[in-house]
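For chain A:
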Amino acid sequence: MTESIGIVLGKLAFVLLFVLNFGGVLTWVERKQSALMQDRIGANRAAIFGFRAIGLFHGIADAVKMFTKESFRPANAEKFIFTLAPAISVFFALIGFAVIPFGDKLLLGGTEINLQLAPLNVGVLYLFAVAGMAVYGVVLGAWASRNNYALLGGLRAAAQMISYEVALGVSIFGCIMIYQTVDLQEIVRWQGGYWGGWLPAWGVFLQPVGFILFLTVGIAETKRIPFDAPEGESEIIGYNLEYSGMGFGMFLLTDFIETVMIAAITVTLFFGGWQVPYLMPDGFHFPWGGTVELANWAVAILQVVSFTFKVIFFLWLQMTIRWTLPRFRYDQIMRLGWKYLLPISLANIVITGFLILMLK
Partner candidate 1 sequence: MINVHDKHKPLTFIEKTYLPAIVSGVLLTSRHFFVNLTRHILRAFGVKLKNMAAVTIQYPEFLRPLFPRLRTMHRLTRREDGTPRCVACMMCETVCPAKCIYIIADEKLENPQIEKMPRSFDIDLGLCVFCGYCVEACPEDAIRMDTGILEISNYTRNGMILDLETMLSLEPMSSRYVQYDRGGEVVSADYIDERHRSDA
Partner candidate 2 sequence: MVKVTIDGIEIEIPKGTTVIQAAEQAGIEIPRYCYHPGLSIVGVCRICLVEIERMPKLQVACYTPATEGMVVHTNTEQVLEARQAVMEFLLVNHPLDCPVCDQAGECWLQNFYMQHALHDSRMFENKVKKSKALQIGPNVMLDSERCILCSRCVRFCDEISKSNELGIFNRGDRAELQPYPGTELDNDYSGNTIDICPVGALTDRDFRFRTRVWYLSETESICPGCSTGCNINVHHNDQRTYKAGGSRVSRLKPRYNPDVNEWWMCDAGRYGFTHVDADSRILAPTRSIGEEQEMSWGEAASEIMTKLREVISVHGKESVGVILSPQMTNEDLFVARRFFRDGLGLKHIDFEVAPLTTGAKDDFLIKADKNPNTAGARLLGVGARQGSGMTVAEMLEAARKRKLRALYICHHDLANGFAVDVVEEALTAQDLVVFQGPNTNSTSALAHYVLPAAAFVEKTGSFTNYAERVQMIHTAVTPLGESKADWQIFRSLAKEAAISVPYFEAEDVFQALTAEVEAFSGLPYAGLAGQGIALRDGQALPESETVVA
């Protein structure tokens, strides 16, 4: 079964719009959510014809500003790499979404469409590979700036991201051991089952420790508070020091895209992805007996909406954490990563494996 180019392009457009819009809106969410959490109003001044739209235009204003602002390059900077680095950063943040399934199968005019951009059977490994590349944009940008402060920021970023990548990989081994697959669509389908006939078999119930570990490490990978030592925008300044205009904007956007990415992976691995509780491909089958018949397209829409709302929840959670916790010191970050998260992840694997053998 092959999908036509049109369908692939359609899915591509959907995923890109999904991600980039979330990324853009997150700049607004960040301002407004933090304002609400702190009893403030938040940015509300950008207006079109006096119409303020609760500050939504600030994102547009930002974009206009960043595109029109001079993209300054220091005299001694490595011209090619300096220009390329933000693009590398955004590119690797974006392509991860290719393997995230946002729905099951949609039957459209006899064609079966897999609601996943790239049905890769090594999806999880692909994600790790992409996440591993994310550090390059940052380090190259910092190095090419020819600025000691930027370079130090880049080194902090490299150390942090590489350290946490280890824990990132190890923390979801438990899941993979249970799901027995690395194909993300298969993983989501696996979570369609129920325990005791009513509890959705989501990864979070099987791997609560793995979930907490993954979320922590994931937030660290986004380089946002409380793990923003590489950037430290308010005090210590970081790898993006010499960037202005859209170069800086792309680094900023990378952070937001990575936030969406972490939310999407968390949902996929631990919260059943596009699964809606009790929704089978032909409609709802409630454990207490009732059924609601639904057409295939309706089921597909429900799945996509379910996935979207789960992602939104995790975006909200990440924002809340970002605006609640203070920044870790660099040594604390390193200690947490190597001395706590990694050993706990390893222990999690051992215990999970032991339990799997026990229960077989």
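The candidates came about this way: all candidates are chains of the complex that A comes from, given by their letters.
Here are some notes:
We adopt the following convention: contacts are C-beta pairs under 8 Å (C-beta built on N, C-alpha and C of every residue); 3 or more make two chains touch, one makes a residue touch a chain; residues count from 1.
Bear in mind that the values here come from a model prediction, so they are computed numbers and not experimental data.
Between chain A and the candidates 1 or 2, a touch occurs in this complex only for 1. By the touch criterion given at the top, residues 33, 35-42, 44, 54, 212, 317, 320-321, 323-325 of chain A touch candidate 1 in their complex.
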